[in-house]
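All protein chains but one are shown at their positions in the complex.
Labels run A and B following the written order; every chain starts at residue 1.
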Amino acid sequence: MEKLSFKLNAPTSAGGTRALAIVGVVASGNLEVLLERTSPANVCTIDIATAAHGFGAVWEAVVRDFVARRAAGGLRISINDGGARPDTVALRLAQGVRLIEEREA
Amino acid sequence: MTAATANRSSLSWYEASARQRLEALVDAGSFNEFIGPELREMSPHLSIFDLPEQFDDGIVIGRGRLDGQPVLVAAQEGRFMGGAFGEVHGAKLTGLLRAARRLKQDVLILFDTGGVRLQEANAGELAIAEIMRAVIEARRPGVRVIGLIGGRAGCYGGGSLIAGTCSTLIVSEQGRISVSGPEVIETNKGIEEFDSRDRAFVWRTMGGKHRYLLGGADIFVDDEASAFRHAAIQALKSKGRCDLGLLEAEQQRLERRLQRFGEASDAVGIWQAIGVDNSEEIPGLPTREFLRRAADKREHAHDAR
Partner (left out) sequence: MSDWGMQKAALNERLAAGRRLAAGKVVPIPKLPEFLKAVLRTGDRVCLEGDNQKQADILASALADLEPADVSDLHMVQSGVVLPAHLDVFEKGIARRLDFSYSGPQSARIARMLFGRRIELGAVHTYLELFARYFIDLTPNVALIAAVSADKDGNLYTGPNTEDTPTVVEATSYKNGLVVAQVTEIVDKVPRVDIPGDLVHFVVEAGKPFYVEPLFTRDPAAITETQILTAMLAIKGIYAPYGVRRLNHGIGFNTAAIELLLPTYGERLGLKGKICTHFALNPHPTLIPAIESGWVEQVHCFGSEVGMEDYVAARPDIFFTGPDGSLRSNRAFCQTAGLYACDMFIGSTLQIDLEGHSSTVTTNRIAGFGGAPNMGSDPRGRRHPSEPWLKAGAEAAPETAAALRRGRKLVVQIGETFGDRNVPLFVERLDALELARELNLDLAPVMVYSDDVTHIVTEEGIANLLLCRNKDEREQAIRGVAGYTDIGRARDPKMLEQLRQRGVITRPEDLGIDPLDADRRLLAARSIKDLMLASGALYRPPSRFRNW
């Protein structure tokens, strides 16, 4: 497994009050994304364990776009990746933010 | 003509993830997870094989309420390693069942498993044995252990053995219950005996409708989360019993079943034998008609669970 780590400035903080959210499943072409509200408000850290080696540049591009477009501040994001495509990764990250921003029941 | 609209309220059990099933099953907002993903209790073995891990090791456990009643729940994620049992995965379920006995709370197990992980074979097999023991030890003082089967991986191998110890089994048409899988049977017994690519045949042999007709499953439902929930609520109304008499009755049930149907080469023959009209139509029937035809013909558990 290849391990990658990113710590980025995130201009917008994730809304809501949930402490954590999880989306996705670790399967071929899929990934799970765990979001924990444990980072400073304008920081997003993303730790990735991936079965597919050598795609660091692509992960970086996806992750930077995510942090620029979505409310990712304050989040520690941990990913277990089963070889998902970049668009699936972007989708899960967005789904994760939406879930953690959901109003608690 | 059928109207086609976006299905917002319905949730296919078959398609849903373990977490989605749990959310739909228990009373809204009542679910509390034990040993959640943030605790990162993952498999200690998969990294040796350079395989990806999942934070919950493929099983979600916790407690919730079912129609107001407190229950313990476990849901396997069939898409992670085929829902197969490993050391941590198994230990979570063992622990839950031991808690069930201590707390005298009923358990719902949402099966979706191909059996034991090859990579954790010894730990997995041990876990199966421990879980079966834990089920019986919970059931002895009257706890109900209810199995729900309808996912993509089915309920195979050690999972099916555990299912065999449950007090009630709820199954959908898509669900399959068997110890050996189709490919294994074909490899060992030959394609004439079992053609694993003949999926209609696979479902006739192992699928939910057959299991229900044969008395191997107790409640048959649509592939719908709300149907599983409704059935689970019904299942909790029956009394839980687990004593020597029950086990002896189960032994007799199985012996009689083998005696009566052991020679049949296809399930259709068994359905005919128990008196189902036009039994070749069974696989194609919608749920309501299937239940109607099965009603007074299907084999029952006869207090053997």
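Quick note on the criterion: contacts are C-beta pairs under 8 Å (C-beta built on N, C-alpha and C of every residue); 3 or more make two chains touch, one makes a residue touch a chain.
All figures in this text were calculated on a predicted structure; none of them were measured in a lab.
Student: Looking at B:111, B:156 or B:203, which residue reaches the missing chain?
Tutor: Reading the full complex, the residue touching the unseen chain is B:203.
Student: Provide the residue numbers of chain B that touch the chain removed from this figure.
Tutor: Contact residues on chain B toward the absent chain are 1-8, 12, 14-15, 173-174, 197-201, 203, 207, 209, 283-284, 286.
Student: Go through chain A and note every residue touching the omitted chain.
Tutor: So the residues of chain A touching the unseen chain are 52, 57-58, 61-62, 83, 85-88, 90-91, 94-95, 98.
Here, only the chains that are shown with their structure count from here on.
Student: Using Cα averages as centroids, what's the distance between chain A and chain B in whole Å?
Tutor: Once rounded, the distance between the two centres reads 33 Å.
Student: Using the touch definition up top, name the residues of chain A that touch chain B in the complex.
Tutor: 1, 20, 22, 25-27, 30, 32, 34, 36, 49-51, 78, 80-82, 105
Student: In the complex, go through chain B and note every residue touching chain A.
Tutor: Answer in residue numbers: 17, 19, 28-29, 36-38, 47, 50-55, 77, 79-80.
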